[in-house]
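Working notes, beginning with the structure itself.
Let's turn to chain A:
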Amino acid sequence: MNQSRSWRARGLAAVGISAALLLAACGGGGPGGEQGPTTQAGASGFNAGSTTVVNPSDKKGGTLKFANEGDWDTLDPGETYYAYSWNFSRLYGRSLMMFKSAPGKEGNQLVPDLAEGPGQASSDAKTWTYKLRQGVKFDDGTEVTSADVKYAVLRSTDKQTFPNGPAYWEGQLDLPSGYKGPYKTPNMNTDSAIETPDKYTIVFHTKKPFAAFDYLAQQPNTMPVPQDKDTGAKYRNTIVSTGPYKFENLQPGKSFNLVRNDQWDPATDPNRKALPDRIEVTLNVNPDDIDNRLISGDLDVAVTALGVQPAAQSRVLQDPTLKENADNPLAARNWYTSINPTVAPLNNIECRKAIMYAMDHTGYQTAYGGQFAGGDLATTILPPNIPGHTAFDLYPAGPDNKGDVEAAKKSLEACGQPNGFETNIAYRAERPKEKATAEAFQQALSRVGIKLALKPYPQGDYFSSYAGNPPYVVKNKLGLALNGWAADWPDGFGFLSQIVDSRVIRPAGGSSNTSVRIPEVDQMLDTALTELDTDRRNQMWGEIDKRVMEEAVIYPGVYSKTLLVRSKNATNIFVTDAYGEYDYLGLGAQK
Partner candidate 1 sequence: MTTSALRDLVTRHPGQPDKEPFLEVVDLRVHFPTDDGLVKSVDGLSFALDRGRTLGIVGESGSGKSVTSLAIMGLHTRPASEQKRPGAQLSGEIYLEGDELLGKTPEYVRGLRGKRMAMIFQDPLSAMNPYYTVGHQIIEAYRIHNPVNKKVARQHAIDMLGRVGIPEPSRRVDAYPHQFSGGMRQRAMIAMALSCDPELLIADEPTTALDVTVQAQILDLIRDLQSEFNSAVVLITHDLGVVAELADDVLVMYAGRAVEYGSADLLFNRPAHPYTWGLLGSIPRFDRTQTERLLAIQGTPPSLINVPPGCPFHPRCDYATRNEGRSEEVRPELTPVEPGHTVACHLSQTDREEIWQQEIVPKL
Partner candidate 2 sequence: MFAYIVRRLLWAVLLLIVLSMVTFSIFYLIPRLAGASPETLAARYVGRAATPETVHLTAERLGLLDPVPVQYWNWIKGVFTGAEYDYGAGVETCPAPCFGYSFITRQAVWPELLDRAPVTISLVVGASLIWLIAGVTVGVISALRRGTVFDRGAMGVALAGVSLPIFFTGLVALAFFSYRLGITAPGGQFVPFSENPALWAYSLLLPWITLSFLFAAQYARLTRAGMLETMSEDYIRTARAKGLAERKVILKHALRGALTPVVTIFGLDVGLLLGGAVLTEKTFSLNGLGKYGYDAIVQGDLPKILGVTLVAGFFVIIANLIVDLLYGVIDPRVRLE
């Protein structure tokens, strides 16, 4: 069994290498080679796809097979709210801005898509103007106008119809009070929020400065929706495409195909290669079966990119030929632990620091599955693949990363608790990794006399009723609570706004931010959103990160990594940092 697979794998790897050499030879031949790939020609080997293009190719045609272990949250661009879905939506929809289809950090760059260029901001960063490209058409041949974009954004603010979607638009746009979206309040004038002075111009007005508006503009919410074809909650099954592919044979909960959209004009689109002729997506597939099929070559992409299951994990890591066809990218996610200053004696910063020092950092990593399946040791809140990440380590955990017991003891003395104290640690009962982490805390902290009691809670109500419910936290002395966050988009605001802004904490519970209540940080967030210079703004996210860490209210655990298996049939394989997944826009197919 192994023999035949490794033979096939080796053969494939050989083909990949020779193709790469061939391309390198062509590209290096002379300055005249205009067909040469824009990115550097493909390396291969373990994790090669995280930074470079593996199997580069411009060959059109072929079919790619995708599988999703669950149902798609929704394909409706106005409601979808998963990174993989945003990544994928670029195949059938065009938003104003988009993440560049490029490997690694380059994928974090925003490029204009439906728009001709980035948003033009007013000096107060509250008015954003985009010019649309001309000649972009829906798959029925009608031309896309600014009204279609406006309608798309407005409909997505109807949270009774689209409760699962991101809430940025209705939060930021200066919508008239009482506005409930185009279905319930169709005749209300919304020019205060969005103006369409002509067919190709759209102007957004925000309530407060929002310097990172281009990041909003890349959301699928700005993918145009023709009002006469909109069917509200049912539109997810009848989506009108603007990208190079349109839907075919969509069977909810089962499968759908993407086929070429003949109304898509490459001349209007510098960002998409649109290599495969066809993409077949199967939903609700057994995750272990997905791994087997990926490894055998029967399947090309596990679309949710959560990484292979534990069974396949060890197989991939132990078999050299399998391993060299796997990638291990960072996801824009931090598995961290909240340290609640509302629970005594953690109201004293020295006691919080004692925890920061005393924890065995490698134990955290092991609990999450080690360096490949778990992730890298985190010392900051922002993961390294997010622009604005600044590397620092305020609480060094000793040379072996197993914790600095001496420093912890000193902090305990400064806190007035030289012999330690007792508190509780909350985690989601359904998640074995969180339980293992809580136990690692328990063990490491006992070295300095801090006694932890484990408190498992059901994950469905974890934030609404327990760890994210401030009165409950105080009453039940939940000093520590396991937590985790992934960026909505690769930007400081996209990562930090929901977890370090004290204003998102709701007295009735439900917020992911349970421990960060620093007025200065709220201020810094607002200031950053007025900064129109991207580099300056990114620097400010790093400062906010550091300021939160100084308060020792978050223990950063691991920057999450996933183990992905590269398709045998796909070409042009690379991971984009924008999503921490293979770039679905770039993939081509051999056959």
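Just so it is clear, a residue touches a chain if its C-beta (ideal position, glycine included) is under 8 Å from a C-beta of that chain, and two chains touch if they have at least 3 such contacts; residues count from 1.
Candidate selection criterion: all candidates are chains of the complex that A comes from, given by their letters.
In this text the structure is predicted, and so the values were computed from the model without any measurement.
Asker: Please state which of the candidates 1 or 2 is in contact with chain A in this complex.
Answerer: The touching one is 2.
Asker: Touching candidate 2 in the complex: which residues of chain A?
Answerer: 1, 4, 67, 70-71, 74, 79, 81, 155, 158-168, 171, 181, 183, 230-236, 252-254, 282, 284-286, 288-289, 292-293, 295-296, 298, 460-461, 464-465, 488, 498, 506, 508, 510, 512
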